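Only a portion of the chains appears, each positioned as in the full assembly.
As written, the chains take the letters A and B, and residue 1 is the first residue of each chain.
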Amino acid sequence: MLTTETIKTRSRNEWVDITALVEAAVVKSGIKDGIVVVFCPHTTAGISINENADPTVPRDLTRKMSELIPQHDDYDHSEGNSDSHLKSSLVGAQETVIISNGKLLLGTWQSIYFCEFDGPRSRKIHIKVV
Amino acid sequence: MLTTETIKTRSRNEWVDITALVEAAVVKSGIKDGIVVVFCPHTTAGISINENADPTVPRDLTRKMSELIPQHDDYDHSEGNSDSHLKSSLVGAQETVIISNGKLLLGTWQSIYFCEFDGPRSRKIHIKVV
């Protein structure tokens, strides 16, 4: 079953917790054991799994990534977002999560994040339960 | 269905658009809804999804990655390609893409790239439609 959801981001760099959206898609599918593919159809954003407990974690990740890959640098691409494209390829466009007994098999501290690298924008994610 | 394709790269660092090869494998499989796993069996290359419209994007990504991870550095590995191995692990060996109505569910600007980090070489990719 395929679900598409819309996400509104509020900053140029922002990690949005989308675990509840993925869980809802899994519940709706009725599938108890399998996998779910979470896919970002944008080239200046990505999907990642990281800690959900302390908001300083996504903030530290965001800041350190921007220090390594600054927005303004010796880039040729004229849209001024080559940094966003590189972050997208490093974090990756997709995550596959295991479903067990109807639930996402995530670790205690894990959430699935939509990683915005060129916001604020309205974005989409695709969720495929297999 | 499993398909293996050969790719010839022409530079040490080069992103080759392989979307058409993956699309052809999906069409050949006859599968209308599912997922496709694109896998790179090499340890100095990878698979990534990024923009296909402006050729400056893969060029900027390549250059910035090589600036962060230079070829010549304080490495122990005697083959002189530790940079290629690290880039491979950061970009990743594989991408999973959703198939919907017989088509790859990619965003408007997305292509699937074979990322060469130690070319030029003859390389293989495996495409598994599920």
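Operating definition for what follows: a residue touches a chain if its C-beta (ideal position, glycine included) is under 8 Å from a C-beta of that chain, and two chains touch if they have at least 3 such contacts.
As the structure is a computational prediction, the values presented were derived from the model and not from experiment.
Participant: Enter the number of copies in the whole complex; the displayed portion holds 2.
Facilitator: Across the complete structure, the repeated chain appears 3 times.
The rule is short, and it goes like this: only the chains that are shown with their structure count from here on.
Participant: In their complex, what parts of subunit A are in touch with subunit B?
Facilitator: 2, 37, 39-43, 68-69, 73-79, 82-83, 85-86, 88-90, 92-94, 96, 124, 126, 128, 130
Participant: What residues of subunit B sit close enough to touch subunit A in their complex?
Facilitator: Residues 33-35, 48-51, 54, 56-57, 59-61, 63-65, 68, 90-92, 95-98, 100, 105-110, 130.
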